[in-house]
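Note that this complex is displayed minus one protein chain, with the remaining chains in position.
Chain naming follows the written order as A, B and C, and within any one chain the residues start at number 1.
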């Protein structure tokens, strides 16, 4: 059972939670990233995720190491799915268990922010009339409103 | 399907998540409170939760209303279990979906803090040699270290 | 008749989870005084909240026959 994994099949949230449940943890925080339909007024039809799989798994494990160092007594598991995902499907599940509740929130928040910084995974948004690699911004169609204004408003 | 519920049977985390998944939400934060074995050096054998059930469900729904007002576009579901719970069993599950990730953490954190303030649920810790209603502190045995020093360190 | 609900340690101390007061009209503070005299609660309702018909209430809230009063010792859910 790998705690840091890139998968192509649907993720079962409970499987990720089961990896971090421990008798000395009283709190588990879970972040689930799902495919959102509307981003900046555009209707996403589906997303495609691609990864540099072996390096992505190493980087996820590195995030786990960072969390263990920063929040002693914590346990982390992260699974990210790649391939085509429909609206509301689960792209990523992070679970962090800690003895007390406050750290579970902080550590899980840290994990998702780090994923967006150091893990080689890319998301391509598909709409009815086009597609775009998020971050790379090589849009394949002209888009009346120009490029999305801010990274903050992207599908997260 | 009630979004704010007190139950006596084990909680399935996925059931609570399913209540808040929506096409326009890209993030779901889940907090799971489990029974921790060690608290302040004492080994808990099991916990017993009791609630003023109808009022507790109303108060949970009130927390949901507060979250909707404060984080527009969010959806919240909370289930708390009562009765006897063994080590690592799930006592409470909170799920909050929001369009973007940051609010999902903030709103879920708000929910657990409010549960500990306004929801009539009580926890009784059982050890090998005694028991205590947490918060009420009417310990049934003499306890060499005196009463637990701080609310912060309680089983959360 | 006014119904009174007790929970957690207060319930154990009183040996019952429910009392019936054969009165038409009482203040919450009057009910507290009567119960304190009867059961000698160790903390004398310290940190204890009150609810009338499942809504939080104050010491000077007046309850009437048919109401349900609940005493809510410090909560510890989650």
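As a convention for this text, a contact is a pair of C-beta atoms (placed from the backbone, for glycine too) under 8 Å apart; a residue touches a chain by one contact, two chains touch by 3 or more.
As the structure is a computational prediction, the values presented were derived from the model and not from experiment.
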(request) List the displayed chains that the omitted chain touches in the full complex. (result) A
(request) Out of A:27, A:77 or A:121, point to the residue that touches the absent chain in the complete complex. (result) A:121
(request) Go through chain A and note every residue touching the omitted chain. (result) 33, 49-52, 54-56, 58, 80, 91-92, 112, 115-124, 133-138, 154, 156
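One rule holds for everything that comes next: only the chains that are shown with their structure count from here on.
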(message) Measuring from CA centroids, which chain ends up nearest the centre of the complete protein set?
(response) B
(request) Can you check how far apart chain A and chain B are, centre to centre, with Cα atoms defining each centre and the answer in Å? (result) 25
(message) If a residue has to touch 2 or more other chains to count, which residues of chain C qualify?
(response) 78
(message) For chain B, give me the residues that contact two or more of the other chains.
(response) 33, 112, 156
